[in-house]
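Below is one structure; the comments refer to it alone.
For this depiction, one protein chain was excluded, whereas all remaining protein chains were kept in their positions.
Which chain is which? They are A and B, in the order written, and residues in each are numbered from 1.
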Amino acid sequence: MLPFDFCYYLPRSLSQAGSLFEKLQKNSAKPVFFGGGTELISRGRVGNITFGAAIDVKSIHELRQIKDTGKEIVIGGAVCLREIAESNVFPLLGAVVKRIADNTIQNKITLAGNLLGGIIYREAMLPLLLLDAKVVIYEKNSTKAVGIKDLYLKTPLLNEGQLLVEIRVDKQKTCLPWFHNKVVKSEKIDYPLITLCAVKENSCIKYAVSGLYNHPCIIDKESLKNIDINQVLDDHISSASYRVHILKQQIQNAHKELFS
Amino acid sequence: MLYVGKDSDRIDAQDKVKGLAKYTDDINYCGMLYAKLLLSSVAHAEIVSINKDKALKVDGIVSVVTGQDNMLCFGPCIQDRPPIAFGKVRYLGEPVAMVVAYDEQTAQKACRLIEVEYRELPIINSTDDALIDGAELIHTVQDYDKTITDVYPIDNTNIASEVKIRKGNALDELKNCKFIAKGEYFLPQSDHIAMETRSAIAEIKGDGQVTIISATQSPYEVKSQICQKFKLQATKVNVIVPQVGGAFGGKSAVQLEILAYIASLSAGGRMVKVTNTREQDILCSPGRIGLKAKVTLGADAGGTLKAAHLIYHLDIGAYADISTKIAQAIAVDCTGPYKIDHVYCDSLAIYTNHPYTTAYRGFGHASYTFCIERTIDKLANMMGIDALEFRMKNLISYGDYTPTQVKLNCNNISNLPNCYDKLKSLIDWSLNNEVIGSKTKAWGISSFWKTSNSPTNAVSGALVTFNKDGSVNLNVGVVEFGQGAKTRLVKLLAEILKINPDKITINTEIDTKTSPEHWKTVASLSTFMAGKAIIKAGEDILKQLRELAAIALRCTPEDLDIEDEKVFVKYNKDFFISYKDLIHGLKFEDGTNIGGQILGRGAYGMNHLTVLAKDSGKGKPGAEWTCGAQAVLIEYDSKDHSFRPLKVVTVLDAGALISPAMDRGVIKGGMSMGLGLAMHESFYCQNGRVENTSLRTYKVRHKEDIDIEFIVDFANTPNVEAPYGTRSFSEHGIIGIPAAFANALSRAATVELDTLPLTSQTIWQQKGEQDVTI
Partner (left out) sequence: MIEYNDYQKVYLNINGENRSVIIKPAQTLLDVLRSLGLTGAKKGCENGDCGSCTVLINSYPIKSCLTLALEAVGKQILTIEGLKNSPFQQAFVSHNAFQCGYCTPGFLLVCHSLSIHYPNADDQTIAHWLQSNICRCTCYQEITNAVKCKLKDILQTKKA
């Protein structure tokens, strides 16, 4: 049982969810949007987070869709990682999510949960950064699309009351040659030491990495030369210098694979 | 043999696969209260004040207990540990308060409202720090009572016990050695991570009868400590043990049981349950020792080991628990199973401000074996002798003396040369250092041995009764925590009574009120000790059966034999009487009766064991040494320093196996834990704070993508003193694996890997942190 009590709501539409959040926030009821809930529950249990109301978004139809519109691939924020992988609509994202946590938890963690939660790695962000994804956000009865690149370094990514409805990527780009490798310290089921994703478009490779800093980032030759070692993660998983070494190695591997 | 040596389903199989097996936290009673612990947030500090006011105001709180309420200290060796800290906290994670409430959520809420003020003290963060002259003292050891006599704290230091081995004249002999190899090793503390976290329930009835239900390996030790310290008559305390979900030594320590009792006391005797969260199980409850070691081995020109100088510093954490005995256990077997006539060993149990420690599978053996076996490889390398041949040349054998000067014979040590012969046939030693492209495959080897280090007067017992239909009830004090003890013990009774094991029901639950005492279910000794008791109980029954049957069959008891639940005349099998007609007395046709129910009893006590001499370590610490040889095949990739184990091999001389498939499973489980120690497991401790206290960050082995091949084989040298020739083996699978792994990887990567866990980063650092050019 969580060590604090809260209310639970199950809205059926975006507008219901949005207005409920507004109302609860006005009454200082500390509402949160509840997707997979794995982080809210695990952090709540150890006293790292509290909330007064959980608004379960999994019954909101727009958040549960996986669509191929012909031009775009659309994945709802409350789609779970397993569903993303099984749909095969976005192979690189599928490969990434299959290495997040474990198979069973992938039945619970949602796309939005991985992108917006407190855990710093946000590996699902990497393919979205590489493909210049758009994030559709619902707030106060209207939706807007924002480029993920304009969002990903904000802390928090979304403001209170904003709900991640879906991500959209150019369908053609999902077919570009891609690379993914997650390097861990030793045990396979673990946070990344370095997760590298890369996409090749017109003989040009773009890289995105999790595990280098306390946020995912896009990397290129320039930024690789200018890595500030003091910003690089240094912990029980890996020293900062080893992380940089592994990153360079993975970039080398990606380059080799994508040009072979 | 009818049953011993044959495979069968585990007796607890159906309950376990149907989810019906009940463990301590599954047990709930109406009206039961719940206790939650507040843990210290600092590693070493005086407790200035504890303010319970806000906590006490929460609705649904029954009591809030602090250390001041019960200023007793416990410990199976040195009584240094308060169940709840008073005056001082000595490790981050130590309980400083306990809340009892009607439900868990309320208890947790109230816990967070307790305010503790600390005045921090310097933190002793390593055994080196602990030994510095003038270092902050974690305890004043001289003030404590001792529970046992053979514990040797050094006053005004952080040394909880110093165990010495002085056999021959090692320091002088080393000067004469042609070849000397030295190594310094560091193994961090780690944890048991049994899948079931520790849990205990306590209740005190109106007449003072205390019942404790606990996931413990040591119900009689729980009873003994609580009776002794709270001055209760032994008949007033019983301890009940339901199914236990893994233990590995961690549940042999007495901790939550005392807390549950104190909680019940504070709640007027009402039943209270206290269960660890995983984080508490890792941090607050005791884990595995860390070890820092300096090993020097010397050999002569012919490649014969002559002398060993061994310094073992155990990081036992903040309280001694059984770790002073671990220091002894390490000293007792300190050289590994090699013939070394001159041994100088100092094994020190040293206090630090780390979580405290207790018994862990192998009881220190996996730790020192790493240090010895790495040095053996270094020495062999230095001499240009093959590592396998060097070991085989120097194995200890019959007629040789152990570090504590016990003379070995074919009963008290199993046959290690046979194990090596078998190992050689199982591994492609000639393929060692096979290189294909950037990948190298390499084998690493380790020997191992272990004796039990039990108390010299450890006991076990067995009680057997019959039901009217001829089925049998067996009652022992051995706890089942997955090792299969109950299944084996049933087979032993079945064998001696010549009754089908399906007709024997053993107590799956221990109740100290009715189950005869078994020392503790540790040290891989249950089959040996309880087995001996069961055989005595069986013989007791057979004697009674024969005596009564002799009356019915009108002959002497010596004329009779048993088979198929019948007692029959040896020279005329048609003349018999069934067990069923004897077990509740013998009734004649006219209705007259002779005799009552047949009750079987058997008791066993360890014998001929001695306390070790303080100055030399001379003495007999155990009845026998089980040995084996292990090997790990790894594949290392020099491109990125990645590596993985391919094969893990154990050849063990465990004498006769009672339940071969199950026994293999237990050994493989130990090997799996050994891989965990080698590759993944350690506390990551920064300035007294363990950073990785969840399974998210403390990594244990999961199934790998590509299966590792586990190979187990046996030599079989019966120990004639043991039931059907068996030897201890349950723990042993773990012992040599980290060493063999490190030997393999050191060879493949051409670096010296002298610390655990083994990581690619360490190899990269040792190779000079070569950069990658993009």
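Here are a few things to note about the model shown:
In the analysis below, contacts are C-beta pairs under 8 Å (C-beta built on N, C-alpha and C of every residue); 3 or more make two chains touch, one makes a residue touch a chain.
Since we're looking at a predicted model, the values are computed, not measured.
The residue touching the chain not shown here, chosen from A:Ala101, A:Cys197, A:Leu212 or A:Ile246, is A:Ala101. Taking the complete complex into account, residues 1-12, 16, 20, 37-38, 41-42, 45, 54, 56, 58, 82, 98, 101-105, 107-108, 188-189 of chain A touch the chain not shown. Seen from chain B, the chain kept out of the figure touches residues 9-10, 12-23, 25-26, 105, 193-197, 243-248, 275, 277-278, 481-484, 661-662, 664-666, 668-669, 671-673, 694-696, 700-708, 710.
The rule we apply is simple: only the chains that are shown with their structure count from here on.
Centre-to-centre separation of chain A and chain B, using mean CA positions: 43 Å.
The touching residues of chain B, counted against chain A in their complex, run 104-105, 108-109, 112, 279, 640, 679-680, 684, 691-692, 696-697, 699-702, 704-705, 757, 759, 761, 764-765, 769, 771-772, 774.
Against chain B, in their complex, chain A makes its touches with residues 1-5, 46-47, 102, 185-191, 221, 224, 235-236, 238-239, 241-242, 245-246, 248-249, 251-252.
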